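There's a structure below that I have some questions on.
Right after this comes chain A.
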Amino acid sequence: MEALHSARKGGGTLAAGDVSEQLGKGPCLVPRYITANQGVMPCVHSARDMRGFKEVAMKRFGAFLLAGLLLLSVSIANAAEPIKIGAFYSLSGPAAAIGTPTKLVTEMVVEKINKEGGINGRPIELVLGDTESEPTKAVMVAKKFINVDKVAAIIGPDRTDLGMAVKKLIEEAGVPTFMCVGGDPVIMGGGPLGTFKWVFKSPQRSSVAVETLYGHLQKNNVKKIALITASDGFGKDGKGWLEKLAPKFGLTIVADESFNPKDTDMTAQLSKISAAKPEGIVCWTIGPAGAIVAKNVKQLNIQTPLFQCHGLPDPKYVELAGAASDGNKMPSTKLMAWEQLPDTDPQKKVIKDFIHLYNDVYHHDKQFPINAHSGYAWDAIYIVANAMKKAGTDPEKLREAIEQTKDYVGISGIYNLTPEDHNGLGTDSMIIVGIDKGKWHLAK
Partner candidate 1 sequence: MAQFIVSGLTTGSIYALIALGFCIIHNATGIVNFTQVDFVSLGGLMMYTFLLGMGLPLVLAFAVAVLVVAGVGALVERFAIRPAKSRAVIILIFITIGVSILMRGTFKILWGKNQMALPHFSSESPLIIFRAAVLPQSLWILSITLIVVILLHLFFTRTRVGKAMRATSFNSRAAALMGVNVNRMIQFSFALSGALGAVAGIIIVPITTLSYDIGVMLGLKGFAAAVLGGYGNSVGAVIGGLTLGVLESLGAGMISSAYKDVIAFTILVAVLFVKPSGILGYGEKERV
Partner candidate 2 sequence: MLRVENLEAYYRGNRALKSVSLEVRAGEIVCLIGANGAGKTTLLNCISAVHPDWSGIVSFEGRDVSRAASQARVRLGIVQVPENRQLFGPMTVEENLEMGAYLRASRMSAADLKREMEAIYDRFPPLSNRRKQLAGTLSGGEQQMVAIGRGLMANPRLLLLDEPSLGLAPLVVREIFRIIKEFKQEGRTILLVEQNALGALAISDRAYVLETGRLTLCGEASALMQDHRVRSAFLGQQVTG
């Protein structure tokens, strides 16, 4: 209902004045939106979320004005060229529910960086694109970023197959790209996967999530597990690691089922699993299918504990699975139970600030409550921005600077990147969270 409500509010046509007002301010340090008059095909670069845009514009018009005036002097003094960063996510198509909040966070962090003085005084100019959850479209957007907008760096996309689709192009063009995809092949080299010189990713490797979960299972004396995984890229990637790492943690896989992420009923698979009598069921999927699995487990009266993957820690999950989510456990970034972290944890403060900004200043939580993924785009952009501060926008230097990122305390973990490790997160970045009567808590 809330979504309905806010959509009505923001759904009117965008007054032309809103745009010109911002553009009229010259090199302003709020994210610059490009209008559609630049070339034969006014394309993806003009994509922007009207609703979010208008909300931002209306709600904090005063703040804008003030910031604008304050920063006007800075920008006049520097006459600084903005630095263009391209960001593309699935704003439509089946993955839109993941891509849209990622975009909101992206806009939020860019605004924050610009307010804090940008990259050594130069503002970041965000160019947005929509992959439509489609590999071919993702390639088109990436080509546009590289050839039309000539961006200094790219953030996104948000899904493994989209990431893979643009990887070759990015490696050839040599543009530092920080992806927010779950799957590891984007930063794996060799064979048909090619190189990964220019591609980074901010979410934990699937293997890290699996290790975190398996560590937990080992600690709790679980020996026999059953897998039920989605037949999409994310699910298959997870399944591979689950099978590969099981022996290392003394686990036997007694059943192995899969489902189409769009399916609405998995009782058939779960009945088979139940017959194999596992001590734990591990489900690997992103999206509503995970909630359906939980519901089906309950429906079939299966008493075996259900473990989900790191893709599901999300208030939505509790909402969708309802009572069936009770007792589920899953690996997660620390976002889901940050309040229970010891105060010594260096991430606690960063996360607190982020959540304050997200919930209290921007109110994005009304539409997309904080979940385990909320910080990925934030971390990606901050790492790139920090590297830019050190090395400027020369691609080669920028890439090296990113690779030298050490001890960056981010929302999703503490990043230590190297030329070999383009992710930089270990098992220490993850926790196991459990759900108790709809509340998330740190699990033992």
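Criterion: a residue touches a chain if its C-beta (ideal position, glycine included) is under 8 Å from a C-beta of that chain, and two chains touch if they have at least 3 such contacts; residues count from 1.
How were these candidates chosen? In short, all candidates are chains of the complex that A comes from, given by their letters.
Here the structure is a predicted model, which is why all the values come from computation and not from measurement.
> Only one of 1 or 2 touches chain A in this complex; which?
My answer, from the options 1 or 2, is 1.
> State the interface residues of chain A toward candidate 1 in the complex, per the touch definition above.
1, 3-4, 7-8, 11, 92, 94, 96-97, 100, 231, 257-260, 262-265, 267-269, 271-272, 287-288, 291-292, 295, 298-301, 316, 319-324, 367-368
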